[in-house]
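One structure is given below, encoded as structure tokens.
Taken from a larger complex, these chains appear in their original positions, while the remainder are omitted.
By written order: A and B. Residues from 1 in each chain.
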Amino acid sequence: MSEPSLPHAHLSKKTFQGNFFEDFELGDRLIHPTPRTITAGDVSLYTALTGSRFAIYCAETVAQQCGFEQAPIDNFLVFHIAFGKTVPDISLNAVANLGYAECQFLTPCFVGDTLSVESTVIGLKENSNGKTGIVYVHSVAKNQHDKVVVSWKRWVMVHKKVPSSPTGVDSLPDLARTVAITGEHIPSGLDFSHFNPQWTSSPYLLNDYQSGEWINHVDGMTINPSDHSLATRLYQNNAKVHFDAFAMQQERHKQPLVYGGHVMSICRALAHNGLANGLWLAAINGGSHTAPSFAGDTLYSVSQIIDLGNIEQRNDIGWLRVKTYGLKNVTAEQISQFIEEPKSLIDSQVLELDYTLLVPAKSDH
Amino acid sequence: MSEPSLPHAHLSKKTFQGNFFEDFELGDRLIHPTPRTITAGDVSLYTALTGSRFAIYCAETVAQQCGFEQAPIDNFLVFHIAFGKTVPDISLNAVANLGYAECQFLTPCFVGDTLSVESTVIGLKENSNGKTGIVYVHSVAKNQHDKVVVSWKRWVMVHKKVPSSPTGVDSLPDLARTVAITGEHIPSGLDFSHFNPQWTSSPYLLNDYQSGEWINHVDGMTINPSDHSLATRLYQNNAKVHFDAFAMQQERHKQPLVYGGHVMSICRALAHNGLANGLWLAAINGGSHTAPSFAGDTLYSVSQIIDLGNIEQRNDIGWLRVKTYGLKNVTAEQISQFIEEPKSLIDSQVLELDYTLLVPAKSDH
């Protein structure tokens, strides 16, 4: 995408235009505005916007039989709200969200919890064109009890304020390729000992999956113009590229871009068919939005099981590492072709998401 | 509609493709996945999606003066959520929803209640073309206290897995033409003794209506693309025909179909103008979606009073049996013409819904 055209006159000094590459320094700590309380309204909207049906978030009865006092909030919703908080400071002038790593969910959220988010700059690399640079941040969302809810790293390509003066900045952080799942990733209270497959209609438990196995989630979901903008506003993510159709007519894609997190959530919701027992999102190991999505696109998803394992001292719960791909506007034949040769649909692939789910390891029903 | 084209290769065995006609046997009991807690978020979304304004659901103060401890959930919303649960097992491969009968609301729902739904196969009839068959089910939604909230029967035309092998199945259930309203249809606590017409702005009580009377509800409501897909996802109804615009381009109508229940709710909301005191949905006697609706259609509704009556030992409440017709994209002249000759607009008629409302029989204001 070319540089956004910003108003050049009469800008009040009180208006914030977002940070540019030169505004970030290694070690900078940014406290993001607008702490946010999560409500039952957010949960219903998330269901309406994505069609998600993972049982533990949908029913108080199921949540209680899984050891929670009340239904927890879907960690994808938690992530989008937390992520949205970082946008005004980190990615308002982003050219692209390049990647995610080490996203870990450490405390479950419930209706009424309030998230406060801050980020630390952990890496900076100027691009050789002198026009842009890559900013790496480590972001942390805490709840009202100061407990870390979710911690993640991401890197974005950001415009430079003065494109013609290279600064030579080049400092890359070490990033883990996967989050090693341990007991700390099991939310307090979670217990799948009494898991009942009738909740989900899926009999498949941890050891029914195999590394390398592909799942075609079959169903498709069309993104309507309001869907993605409602979702993105709900998360209070104010990146300009999602909302201003008039200005976007002048940009490369001639229209607003769908927030990549909405694509994640749609693909996750479609993955219910085949992964219904992948109930708890423990970590996002990595992710990339390989092509943009627009209103009117229809999304499909396929997943490959990458790995799975047990957790020490727990025989009720295991983890499943999954790579889910989002494909847009493809036929059933093309989806089959993708599974045979995953690099074959590069123009239609909109998402590659590597994440780890907690799954019941046994059923007493 | 022609048969949906399903992916034919690489289908994981863990992905559920829905049941086909041969998968159902008389007496089968299906426990539907994903119990669902109803929240304040669902209620607000229902208002935003339909514009419904029936007073008893909108205000705690009104609900309390009607004998409830808190505002009850609109039974149309309850029905759609309960219905949505049955879709993955019953109608994922449905060609058409053919009809409803004996839908009775037996326990009121409140914010926080959790619905669990199951169905029994009560009838099966193979069509003479050997390609499809009709499945009759009796579905029951219970709350977390194991009380029946809503019980209904419906029949759907479902694809056969193997179109060429007729099985000769032909077993039809007995279905009542109407639900006889008794005390069990009055929700616990409901008392219209202190009904105040200022709540609804309508002075019309039970005996102000007459059998045969027609009401033109006058107003129109256009269905936008996001409206119906948001509603259908909120109900976790995952029937493919509502969501996948890309695949639907290959089907007869070239576009997604609006969930028939959304049409019901829009027509019910429009019927507020003339039936504002028809506060409580006690039963749906029958219903059919006489033509499909699409995004962009504008709906209008007219109703005819079929019958009305009192309920033993209650002088505060009576029942009104109403037939509401949904018409799309019609002029005021055409609506008037329809009332004179109801079969005259067959291409524009999208709904015929026969239902029974509880109505205040007197006012102490």
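What we mean here is this: contacts are C-beta pairs under 8 Å (C-beta built on N, C-alpha and C of every residue); 3 or more make two chains touch, one makes a residue touch a chain.
The structure presented is a predicted model; accordingly, all values stated were derived computationally and were not measured.
All chains share one sequence and 2 are in place; how many are there in total?
3
One rule holds for everything that comes next: only the chains that are shown with their structure count from here on.
Please compute the angle of the rotation superposing chain A on chain B (C-alpha atoms), rounded to a multiple of 5 degrees.
The C-alpha superposition of chain A onto chain B needs 120 degrees.
What's the distance between the Cα centroids of chain A and chain B, rounded to whole Å?
35
Within the complex, which stretch of chain A touches chain B?
39-45, 47-51, 53, 55, 58-62, 71, 198-202, 204, 208, 213-222, 224-227, 230, 273-276, 296, 298, 329-330, 332-333, 335-336, 339-340
If we count contacts the way the header does, which residues on chain B are in touch with chain A in the complex?
The contact residues of chain B facing chain A are 5-12, 14-17, 31-37, 39-42, 44-45, 88-89, 112, 114, 116, 144, 224-226, 229-231, 233-234, 236, 238, 240, 243-247, 256.
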